[in-house]
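Note that one protein chain of the assembly has been removed; the remaining protein chains are unaltered in position.
Letters A and B mark the chains in the order given here, with residues in each chain numbered from 1 onward.
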Amino acid sequence: MRTKSTLTRRGLLRTGAALGAATLATPALMRRSYAQGAKPFEVWVWGGPDRFDGRLNSFAQAYPEEAGTFDVTVRSPGAHGAEVWQALRLALASGQTLPDVVMSNYIAVPEFAELGVLTDMSDRFAEFEDDLTPAGRSLSVYNDMFVGVPANHNIKTWFYNAAKFDAAGIDPTAVRTAADFMAAGQAYRSAHPDSYIMNLGDTPIHYNYFMMLSHWNDLTLANRDGSYNITSDPRFAEVFQLMHDWRQSGIAMPIDDWSPDWQPGFQEGRIGSSLIASWMLGFLPRFMPEQRGEWEIAAWPDFSHRGSEGGGPVFMFPNGAPNTDNAWEFMSKLHLSTEGGVIDWQTRGTIPGTTSALSQLQELASNVTRPADMTDEQWQLTPGYYYGDGFMDPIIAAMEDFQVFQYDPAAPAQLDIMRRRVNPYVSGNSTLEEALEGMQADMERQIGNPYAV
Amino acid sequence: MTQATDIPKPALRAAAAETPAAPRGAWMRKVTPYLFIAPFVISFLLIFVGPALYALGLSFTNYRGFGSFRWVGFYNYVTMLQYDAFWITLRNTAFYWVAHAAPMMGIALGLALLVRSRLARYRRFFKTTIFLPQMIASVTAALVFQNFFGTTSGVLNGFLGMEIPWLTDPDLAPWAVVLILIWRGTGYWFVIFLAGLTSIDLEIEEAAKMDGANGWQRLWRITLPLMKPILLFAFVVDMVVTWRLFAEPNVLLGRAGTLAPIEQAPVLNLVVENIRAGQFGQAAATGWLLFIIIAVLTFVMFKLIGSKTRGSER
Partner (left out) sequence: MTDTTTHQTQTALPEEMPAERRSRTIILIVLLIAAIFFTYPTIQMLVNSFKSNDGIISNPSGLPDPWTLSSYADGFLGDRGLTRALINSIIISTTSTVIAVALSAMAAYGFAKFQFRGRDLIFAALLTTMMVPPEVLIPGQYLIFARLGLIETLTVQIIPTVTPVLGLFLIRQYMLSLPDEIIEAARIDGASEFMIFRRIILPMAAPVLSAYAILHFLSEWNAYLWPSIVATTPEVKPIMVLLPQLVDQEVGFLPVYGTIMAGCVVATLPMVIVFLIFQDKIMNSITLGAVK
């Protein structure tokens, strides 16, 4: 059913491709061509090429005359961001033609920037620089060089089922300390024996940890000299212990984000709230359209209100790709201009990195109306339709607290080590000391100095 | 690998050599064999030996496949040996071998004996069904078992009406891998044991007649000792194959084409992970470590078998 519904939603640009769909020559899964215009470029995204459809639609709505001038090839090397990094590394090693633009969370920007494989976009950014928000700037820049276009901001956001919270007597704005949250979780459990205030399984994802760790902007895994801080800085222990306690106290449903049980958990009402990032705005309407109007949005509690989930997706431009100019034109128009930023937010809930777009959408969100040229189906998947008036206020307020964890060039490898060492502790299969010491030792031995490329 | 059939026929060859050949005969005679083996041998050098040596060189560098690199000596080998994930994946692979090989060989031999038994019926049907899983690719089998063992929408939990996390519980997940290995592998050894039993049939009958032994005695005293070389050979081959295990655990326990968690991963995952991380030097070093392990283990196993079965081999 779900795949069917997308077909009608895919709008203008798809018609040409759809005609050839049954034939052998069709661009297949993981690569799709929107061959229309004279300005070609290839973009890599994770999660399937459909993930780019929304952006194409936004572009077509913001720039109806120009949409047809591009010829976009979308390739999705895998379901996860890490698979995009792997594909890019292999493309670099094998000397294949590089993609013109690659979507990656900010996590991997330091690695590719330090390797010197990203194009310096500083000159092109000049005309947009003044309009960039501090958050947008922090995603665009590495070591004072502009390397990517911010495609969204993964602001820490708390989604909750308002009726369930009311029934349990929980007011999210009154939850401030970690102890408050634990108490709320327990109150929730006793009010709803079949439901949970959060979910955390045996194999938490790296962002479960990094959202918490990004609360401190002076925290790093490694120092420039290659020494590691994991056992010495008590904040690591604090975060891991907190998550361990959530899991072990039973306030967390023991399944993980993106596991096959996750979406059913929401649908069946067993997950009643989620401390997660603002990209979830776009997923809840898809996960459970029938729960429209039941979900509300708050900022994270005070004990961890600053930070982000991996910063956010950034479009970076590999050196030596054939069509950097076309890719830049498309991405900058979509994500650095006011019109593009507003429309992509309206249709998909992405948060723009420009002051002009941000101020416009705040107004629009206070009184949500349906844009003129949107179909029913498109409209019903928009955050405005799903959450109702004023839903952006807590998110825009939380943008004040947006900051990116100080990822270093070895971040992709560090994520894996952290999960391997800390997951067993959180799920009750090892001790805090084992987690911290194991993580530190593995990073020292297997990664060494992350800055020594 | 017997040499028995390899006996040249010197008399015949000599006779042939003396026959007057075509003018360019002598030279052609000399070159011909090389022409026949050249395509294979040259391709093999290019495809196998070249990359092997290149990988050996790589293993002493920190090359990422592009840009510059440094010679790092044995650094890649040392860090891998210090990495607990290396030992965990070694342990996992050893576990996968031990846990599946013994039951699989037992089942295969037992079924072979039953199918060969004079009391068995519908032999052909059973032979076909037991062998059928061999026709199912590893990836396909892993996906079918993933569907079977899924937590919320798995077939087994659907039957049981429960939600047991077969594939995410670290204590249960390895056994699901073992089950696939047994399921897919039994048919292969079953057919080989059947052939083995056929080849020793005559000896069994003769020995049995002399002994006047009953069925069980025949099995323990004659059939199994005669099958021992084949069984031991089976264990060695299966061991070497298991060290190369990759598709089953990763497709079953990974998600959407990603690798299985290290805690359940086979040792080859470290080669693949390093390639995907762009660490070609480290990947090459890991590969060569794996080679050394297989070589040593195979050597040891053959030594053991050699000393145990010398008597029964001709």
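Heads up, the rule we're going with is that contacts are C-beta pairs under 8 Å (C-beta built on N, C-alpha and C of every residue); 3 or more make two chains touch, one makes a residue touch a chain.
Please read all numbers here as calculations on a predicted model, not as lab measurements.
J.: Suppose we count only contacts with the excluded chain; which residues of subunit B make the list?
T.: 1-2, 5-6, 8-9, 12-13, 15-16, 19, 21-22, 28, 30, 32-37, 39-41, 43-44, 47-56, 58-59, 65, 107, 111, 114-115, 117-122, 125-148, 150, 152-159, 183, 186-188, 191-192, 195-196, 199, 201, 205, 230, 233-234, 237, 240, 243-244, 246-247, 251, 254-257, 268, 271-272, 274-276, 280-281, 283-284, 287-288, 290-291, 294-295, 298
J.: Where does subunit A touch the missing chain, residue by residue?
T.: Its contact residues with the unshown chain are 1-3, 5-6, 17, 21-22, 24, 26-32, 46-48, 50-51, 75, 77-80, 87, 90, 93-96, 258, 260, 263-264, 283, 286-287.
Operating definition for what follows: only the chains that are shown with their structure count from here on.
J.: Could you give the separation in Å between the centres of subunit A and subunit B, each centre being the mean of its C-alpha atoms?
T.: 43
J.: Considering only the defined contacts, which subunit B positions touch subunit A in the complex?
T.: Residue positions touching the partner: 64-67, 79, 82-85, 150-153, 165, 168-170, 255-258, 261-263, 275-278, 280.
J.: Which residues of subunit A touch subunit B once you look at their complex with the stated criterion?
T.: Of all residues in subunit A, those touching subunit B are 78-80, 82-83, 86, 89-90, 92-95, 115-116, 201-203, 258-261, 264, 412-413, 420, 429, 438, 442, 445-446.
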